[in-house]
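Heads up, one of the protein chains got dropped from this complex, but the rest are sitting where they should.
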Amino acid sequence: MTEQAAIRKQPSFREPTGKYTGILSWITSTDHKKIGLLYLYSIATFFIVGVLLGLAMKLELIAPGETIMKAQTYNQVFTLHGVIMIFLFIIPGIPASIGNFTLPLLIGAKDVSFPKINLLSWYLYVLGGLLALSTLLFGHGPADTGWTFYAPYSIKTGTNVTVAVLAAFVLGFSSILTGVNFLTTIHRMRCPGMSWFKMPLFPWSLYATAWIQVLATPIVGITLLMIVVERTLGVGFFDPAIGGDPILYQHLFWIYSHPAVYVMVLPAMGVVSEIIPVFVRKYIYGYKAIVVSGLAIAFVGYFVWGHHMFTSGMSDTARVVFSFITFLVAVPSGVKIFNWVATMYKGSIDLKPPLVYALSFIFLFMIGGLTGLVVGALATDIHVHATSFVVAHFHFTMFGGTGFAFLGAVHYWFPKIYGKIYNFKTAIIGWAILFVGFNLLYIPMFIMGIEGMPRRYYDYLPQFTNLNRLSTVGSWILATGLFIIFYNLVKGVRKGQPATDNIWNGKTLEWQTESPPSQENFETIPTVTEAPYNY
Amino acid sequence: MEEEKRHIVGLDKNTLIWIDLLILTFVTISVAQFNFRSVTVIIALLIASTKSYLVITNFMHLKFESRMLKLMVGIAGVIFILILIALFLDYSAR
Amino acid sequence: MFSGASNYVRSTDLAFTIIFGISLFLLVLITSIMIYFLIRYNRKRNPVATQVKSSNALEITWTLVPIILVMIMFYYGWTGFEPMRNVPKDAMEIKAIGRMWTWSFAYNNGKVSDKLYVPFGKPVKINLMSEDVIHSLYIPAFRIKEDAVPGKNNYLWFIPEHPGTYDVMCAEYCGMRHSYMITQVNVMPEDSFNIWLNAGASASASPVEQGYQLIKDNGCIGCHSTDGTKLVGPSFRGSFGVKKTVISAGKEHEITVDKDYIYKSIVDPNADIVKGFNLGIMPSFKNKISDQDIDKISDYIKSLVRPQ
Partner (left out) sequence: MEIEPSNHVHLTEHRDDEGQRMGMWIFLFTEVILFGGLFLVYAVYRNMHPVDFHEGSIKLNVVIGAINTIILLTSSYFVAMAVSSMQKGKVKQARTLLLLTILCAIIFLVNKFFEWQTKFHHGLFPGMEEFYKLSHGESLFFILYFFMTGLHGVHVIVGAVFIGFILRYIKKGKVNPVRYTLLENSGLYWHLVDIIWIFLFPLFYLII
């Protein structure tokens, strides 16, 4: 650790460069670090909108019948919630914000391969986000189709599906550009000496993710375009009245959207693989196994989409085969978990906030993933498909998994980004409340699902009242925790204690430069001689 | 371009490929005049694939690119074909 | 929680128990190890970490063992599912029609009902149809569910093994009143079932009463209330004889709701759209409701006077 926080050798990247100052110097900058932060702030903004919608839904469900909104409003709320959370929060989430910031640092590069395209993708992101929100303002309001936009309902309804779908299309394009950029960067910009197997695991996970973004996203892009054409020109691709097949829409949608769930979770796994060795002070156990399992998840993940359609009337063969492949995907996820836990063995564990998040990721993701097996099995999925069991499953994976890892990533790289540090104690208190609230919110949903409460239900039968009420209370606790965490982070940015350059004693390259890094990242491009995580 | 020695494809080679492509176009049109049932589709697709192969390797210079890039093109192709097969798990067994 | 209401309950719950059991075991095991390490190798207790080399044998073990475990899970899921797709030859067939936002069940003898009635202990095959968007017939107590897709013939089948009444729901999101697309299945002894099945619309019922039965059975009340509240469509109460503004082919004009207009609204609903309502929501019932029956519906609507 070098004591150099006081005198900087180079100005921080946060200083304006180019001809503009203030906010303009940010939104015209092609520096990956500034773009990463632009992403982080815009993602956080949309995320808060999504959370408020989530809380509103839970409030509505506190009792049967109408509580605070009408049925139609509820349907629009969960659609907007889903669209925001999926396309604006969790898919760009870790890669575009944290990934953008740290990827070049981690591989010892000055920037990504295509800095201008990087900035373009942020603009597309904002455009897509504004389009999605604009549906609130005109016509019959936001789409009411669910984030899946299933035909033919999405073609019949009078709400602003066209615009919502176009928003998703633009966002998909933004995601593709990020993917192209990361793939090229990882291939071409690694610093001297960093062979593939000397690359840290977070870049590896971004690499696998980028492949999914590049090869799967266009499918949903074209599918959504077909919906637009079908709605605006009255041309029926999926309209049974002219012989089209609504099930084909579902196939095309899930061909993208299942791989997309691994876009959501692989970077989170990368973050966890980064955090654990630092706080355990050990070389990560099974480095190669973790790399290979990540690639395996990405690859096999392409061929399991049918498990969302077990009750759609797909052929029986397809149901069985898709169920089979679904089970195979669980194995590499397990391999990662085993290796993380094994890393802790004989380590010297320092339970700082980032590690707390990493470990709670493991716990919550296990619950999410293992319940994924219940829905992956045919007989049980026939029963719990489209019930709140599924809702609980994906909240556990997406937000118990990716969400917690995201928070972990923010807490881990915070001192690198800002050169300051937040209060540890408040961070842990916020986490604890979040954790309790989270479980209270979603575990009742598992039970209700097994008892047969369908999802996307505005109103429910009286037997589900108690569990719904419990779940609503959980949502308030969780919101409290989230508030404390945000408050602590914002306070850290404004008046946190200065942090040294390498506050966690990390071995990866980003910790070997100043905090915050300078415009050029490194004074001289580093040369790597040993594997990462050599403690 | 210090570090790269780029292969230059000559006029004759390009022309040769072009003529091949025209011939294949002619072949595919003539074959389509006969009805061999589903075989026709396969022949048409085989010819189209051959044409693409010629374009990709020669006109697009994939031949002279790194092994890594060839591998990437291969992976993208394989994933698409596997998706097509998986989709037909449903449609061919309905 | 799990009553044996159908022939699938046992196998489905078995699959569930096995998957859940293995999962819970792994969850508890891994979490305990994690917590143990956390305490045992805490920095205070263990200031210096010992580096451990990765072991291929271990990697292979924890790849292979999970493969075996997931194959067990897959197997039970599969065997529980298999019978769901093999309908016995002697199954009684019922047509279930889903439309926004009601179910109707049509029996072979022409009887239509908004509730499902099935004989106890007999295999029943349900052919699923949809008139507008995708719905999904879900009977939680029977552990069965299948989508009703427009333009496609899906089916499900089951043997009810316990007399009683169970909830039937729509499990595929289908628009505004999706959560109200709920009805019941009544499992009754075979002889009472036959009596129910063969009872015609009671002759004594007046046309108005029959009209009410008709709008219930055909699912009109999913969209039209009979008490004056506006749902997706205009309420039937107080609409007869009233002047309304409608839009036909883009042009507004006035009509009076009478027998002809009601007939047209049912057979060709998109021709005149009542102002303030949306085009394309109401499906056409052409050839689905006979002309006499439409007359009865008209009579019924006429009988619904505006509340004072």
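By letter and in written order, the chains are A, B and C; residue numbering begins at 1 in each of them.
By definition in this document, a residue touches a chain if its C-beta (ideal position, glycine included) is under 8 Å from a C-beta of that chain, and two chains touch if they have at least 3 such contacts.
This structure is a prediction, so every number in the text was calculated from the model and none was measured.
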Inset, instruction - Check the whole complex and report which displayed chains the hidden chain contacts. - result: A, B
Inset, instruction - Pick out which of A:Leu103, A:Leu252, A:Leu364 or A:Val410 touches the chain that's been left out of the picture. - result: A:Leu252
Inset, instruction - Specify the residue from the set A:Arg188, A:Lys288 or A:Lys425 that touches the hidden chain. - result: A:Arg188
Legend entry - Positions on chain B contacted by the hidden chain, ascending: 1-4, 6, 8-11, 14-15, 17-18, 21-22, 25, 28-29, 32, 34-37, 40-41, 44-45, 47-48, 51-52, 55-56, 58-61, 65-66, 69, 72-73, 76, 80, 83-84, 87-88, 91-92
Legend entry - Residues belonging to chain A that touch the chain removed from view: 109-110, 113-114, 176, 179-181, 183-184, 187-192, 214-219, 221-223, 226, 229, 233-237, 242-245, 248, 251-252, 255, 524-525
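FYI, only the chains that are shown with their structure count from here on.
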Inset, instruction - May I ask you to sort the chain touch graph into line, ring, star, complete or other? - result: line
Legend entry - Between chain A and chain B, centroid-to-centroid distance (C-alpha), Å: 37
Legend entry - Centre-of-Cα separation between chain C and chain A, whole angstrom: 32
Legend entry - Inter-centroid spacing, chain C versus chain B (mean Cα positions, whole Å): 48
Inset, instruction - At least two other chains touched by the same residue of chain A: list those residues. - result: 247, 316
Inset, instruction - Please give the residue numbers of chain A that touch chain B in the complex, ascending. - result: 187, 211, 215, 247, 251, 255, 299, 302-303, 305-306, 314-318, 321-322
Legend entry - Of chain A, residues touching chain C in the complex: 71-72, 75, 144-146, 150, 152-153, 156-158, 240-241, 243-247, 280-283, 285-289, 311-313, 316, 319-320, 323-324, 327-328, 330-331, 334-335, 337-339, 341-342, 344-351, 359, 362-363, 366-367, 370-371, 373-374, 376-383, 385-387, 450-452, 454-461, 535
Legend entry - Touch list for chain B against partner chain A, complex: 68, 75-76, 79-80, 82-83, 86-87, 89-94
